[in-house]
Every structure is written in C-alpha cells, then in structure tokens.
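The complex appears here without one of its protein chains, the remainder shown in place.
Labels run A and B following the written order; every chain starts at residue 1.
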Amino acid sequence: MLTGYRKWSIIFLLPSCLFLIFAYVYPMVYSFIMSFFSYSMLIPGAKPVFTGINNYLSIFNNLAFLNSLRITFIFSIVAIFFQFIIGLFLALAMSANLRITGVFRVFMFIPLMIAPVVVGILWRNLYHASYGVINFFISFLGIPPQTWLGSATQALPAVIVVEIWQQLPVFAFILAAGIASIPTELNKAALVDGCGRMRIFWHITLPLLKPAIIVAFLLRIIDTLRMFDIVYTMTQGGPGTATKFLSLHIYEKGLRFFDIGAAAAQSWFFLIIVLLIEIYFIRLILSRGTAR
Amino acid sequence: MFGLTKSTVEKVLLYIICTIVIIVVVFPLYWLIITSLKYDIDSYIYPPQFFPVNITFKNYIDILFLAQEGNLVKYFLNSLIITTSTIFLSLLFGSMAAYSLSKHYLSIMFRRMMLAFVLVIRIFPPITTAIPYYIILSKFRLVDTHIGLIISHVSFSLPFTIWLMIGFFQSLPAEIEKAATIDGCNFWQRFIRIVIPLSLPGLAVTAIFGFLYSWNEFMLASILTSENAKTLPVVIAGFISDKYLFWGKMTALGVLMTMPVIIFSSFAQRNIVKGLTFGAVKE
Partner (left out) sequence: MANLVLKNITKKFGKIVAVNNFSFTVNDAEFVTLVGPSGCGKSTTLNIIAGLEDPTEGEIYIDNIFSNNIPPSKRDIAMVFQSYALYPHMRVRENIGFGLKIRRFDKKEIQKRVAETADFLGIGNLLDRKPAELSGGQRQRVALGRAIVRKPKLFLLDEPLSNLDAKLRTQMRADLKILFSDLKGSVVYVTHDQLEAMTMSDILVVMNDGIIQQIGSSDEVYDHPGNLFVAGFIGSPIMNFVNVKIERGVIYSDGIEMALTKQQLDKIATYGYKKEYILGIRSENVNISKSESKIRFEVEVVEDAGAEYIVHLKNGKNRITLISEKDISPRRGEGLNLQFDVNKTHLFDIDTEVAIY
C-alpha cells in the first residue's frame, strides 16, 4: 500500500519540479553552454562561436566587472554590519514589552512593504542636492548641502543607508524572535547568581542568539548580493560606475550590449561565489542543529 | 531589556529611542504620501514643504485617467493578474511539494536532495537566470505575456513556499492524519480536506510574502515584459527620464502600489516574522 503513497508523493512534487526545471535548470544549462561561446545578439544573423574558457579568463582582466564585484561586496558587508548592530539593539528594545514596543512592531514593517523601485524614487527625492529633505536636516548641524547621489564618493554610502533603512526589520524581528525564545528562567537564574545586565547579555543572550544571527546573516547576504531594484531607480549605477552592482553590470552586459556569452560566464562566476558563501553559512546552521 | 523589571530612567530612554526610530522609519512613507498630494512645482522648492500648502489630487487623476504613458488601469490589472496567479499557483504547487517532502514515503536521500535543490534555487541571484530565461522565453514566443512572467514569479516563490510549508506540515499532529486515513481518505483527500484546512495560518503568511514579492518585483518584470504584460513597478521606473522627474506622478503611483500591500499584510502581522526567517527560527 506504500507504493500507492509513493506514487502520490511523486505526483505532488511534479508541478513544482516542472516549474523549477523550466525557469531555473533549463536557463542555467543554456547559460552554462553559452558561457563557452562568443555570441552577440546585436549583430543580425551572428552565430555563436566556440571560444572555450575565454569568457571566464577575461573576467579577471575586466576592470568594470571587478569593480562591480568590489562594490557589491563592500555594499553587502557594510550594510549587513550596520543592520546587525542596529537590529540587535532594536530587538532588545522590542523585547522590553513596554506599550510603545507594540506600536513599534507595527511601524517597523512599513519599509518592507514599499516596493524597492518606489523606495529608490522616494530616496532619490530625499537625497536631492538642491531641494532634498536630507540636506535640509543636515543644515541644522551646520553641514553644507551635499550632492549625495551625484557624488562618486557619497553615492555608495547613500545607497547603503537606504538598504539599511528598508531591510532593518528583517534583522530586528528575527533577533527579537530569537530573544523571545530564550527562557526567562535563564535570565532570572543569572540575576540570582549575581550577573549584571552586561554579563547576561554577553554570556547568555548573545550565545543563545547565535543560530538566529546566522540565519539572519544568511538571508541578508542572499538579498544584498542580488541588489538591483533600488539602485535601478535611485542611481542607475551612477555616477559613473560608483553604484554599478554586479546584477546591474550583468544586466547591461546581457540586455543592453547583448554580449550573451560574456554575460553568461559572469553570471556563472557570480553564482559560484554566492553559492560558496551560502554553503559555508548553511553548513554552519546545519552543524549547530538548532535550525532546520 | 531582558524581560525583567526596569527603572524609570530606562523606560524613558526606551520611549525616546523607539520614538526616534519610528519617525525615521515612517517619515519616508509620509514624504511619499505628501509629495503625491503636491503640485510638482511645490516639490522643487527649498526649504522643503513639510506640510503641503496646496493639496491636490491632480497627480492621481493624471496617472489614472490622463496618463500619456498609456492606460494605467491596464497595468494595474496586469499586476493584479500576475500577482494573484503567482500566489495561487505557488501556494498550490508549493504546498503539494512541501507535503510530499514532509512525509516519509519517499526515501530520505531523495528528499534531502530535493530540499538542497530547493535551497540552492532560493540562493540564485535572479539576474543569473533572467537573461537566459529571457532568451528561452523568446524562443517559445512568451516574452511580454502574462504566462512568461507568472512562470518566473511562481518559480521564484516556490522555494520559499516549500520551506515554509514543510515547517507548518511537520507541526501538524500526526494522529489527525492517521485518523483521516482510517476514515477512508486517500492521499489527495487527506491533503485537501484535512491538511490544507489545518494549515490556513501558514498559507496566509506564505500568501502575504508571495504578494509582497510578486507585486513589487521589478527586475524580471522589466526584462520579460514590454507593453502587454507590463506591471506597475516597471511603469514607475519608466517615469524616470534624464530631463525631468515627475515627482507627483511617480509618488502617486507609489502610494497606489503600496497601499494594497500594507492593507493585505496588516491581517497577519504576527505570523509575518515566521516568514521573514524563511521558517528557520522557531518562535
């Protein structure tokens, strides 16, 4: 009778598998093959020419690509670092259970609800060099108006701030959930044992939060590395290439210049880097056995 | 700060911090709304107008009925069709797959492999598949069709749905399913009559995230559609031109896009955290 269930189990998996094969496996196989060809769709009637691993080799002396790689990683690391610090602080504040923390929880979700393209436009307005609200605010601190998105040095930090603003709730709520799952007896026991607040934080809260922190890092790394929508409407990669993240770079390579072979090789290169990082984190999660 | 009693100083401090954070978090949304209610001319002045002097609905009327960019109602419908189809299909197929993987009828090796596959797909940066997928769609003549974008959105939400729903299914009491089996249900009947009704909270959360994703998704929509199946995020991005920024229209459309999400998700505030963690942290 189990064979009947086995048949049903396979049938249940089938639709999802078909979708994933059509939208992921097939494109990735296609892209893998194309990564060994030189193929520009811009030239009518052009045929793909086999060039071996040429596309991969040229990645290493493609300054634009390497620049994008560098920007993407700086963006990811800095944004996640601040999200973690501020998120942890907010999570602790939320666990205080005052009346305001209830209100707080409701409002914290708002940035997540706004479409990234809208966020990009909105902040573009806030950052505007001549009539932006941010310049208005900093004028109270005696800081002269800045060009922000128009400046090669300020554009990336400006985008990072927006990313922190929009995705902060992720860290805050994951960590708050983690804190909520720590039995209060532990804190009480530690207090009875004469531990101060700081010691409780370092020796109880933080170690027990580790699994939640790792999960949050994993999810944020996935999302920050693929950053696209916000910059597309906010800076379109500019000024120059100051905010040209990898996704944007590959997008232009493939769909503006239609250099399909090179875009495919860069995609695979990008994917493998991402996979290596993520596998590291997933193994960390699995080895702790605390999360599924 | 640790669920223990606090002194008044701490409480006051917490109130102050929370208030500041709330202002920082909410102000941009406020700015979005008031900008959409201003004439463009009022958006270009310095110092900025924090409380609009001349309130107008002109921007809304413009984008809804008089837009040069084409019929916005059509794009609104496109977004609606694509989002609802995405939610429906990914919930149906995703929870079916999740149910299959949460039971022990298939070998553990196979199930582990499937889960790893699903996880890896969750990790893919979408740009890596978007370009080859676009080329494939164009071979099937599916570029700029609802179906083409729906398939891609469903595939994107599936890993998320599957992981989240496995968690929900595993938390169902095993004896209820046994009882259903004894009562005569086959696999499908057990799934649709017992398991699904009992997993409605889980499905609701997954639906909200599906909505959030598909409704706001821009990159794939911009690559895979041009006119017939164009969605709202693509329309908004299209307002950006080098010469002139139509703040009023862009923000009005932004408000129209954001409101349904906020309303829709306010129904399940509490459960959203589960979704945020990809089902990985148990509350």
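Assume a contact is a pair of C-beta atoms (placed from the backbone, for glycine too) under 8 Å apart; a residue touches a chain by one contact, two chains touch by 3 or more.
Computed from a predicted structure; not experimentally measured.
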item	value
Among B:120, B:198 or B:256, residue touching the chain not depicted	B:198
Residue among B:107, B:186 or B:226 touching the omitted chain	B:186
Residues belonging to chain B that touch the chain removed from view	173, 175-176, 178-186, 189, 193-194, 197-198
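Throughout what follows, only the chains that are shown with their structure count from here on.
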item	value
Footprint of chain A on chain B - complex, ascending	1-4, 6, 11, 14-15, 17-19, 21-22, 24-26, 28-29, 31-32, 35, 43-48, 92-94, 96-97, 99-101, 103, 105-106, 114, 117-136, 151-152, 154-156, 158, 162, 166-167, 186-188, 191, 212, 215-216, 218-219, 222-223, 232-233, 236-237, 239-240, 245, 247, 250-251, 254, 257-258, 261-262, 265, 269, 272-273, 276-283
Chain A residues touching chain B - in the complex, by the definition given at the top	2, 4-6, 8-10, 12-13, 15-17, 19-20, 22-24, 26-28, 30-31, 34, 90, 92-93, 95-98, 100-101, 103-119, 121-126, 130-133, 136, 165, 168-170, 173-174, 176-178, 180-181, 184, 187-188, 191, 197, 200-201, 205, 211-212, 215-216, 219, 222, 225-226, 228-229, 232-233, 236, 246-247, 250-251, 254-255, 260, 263-264, 267-268, 270-271, 274-275, 278, 282, 285, 291-292
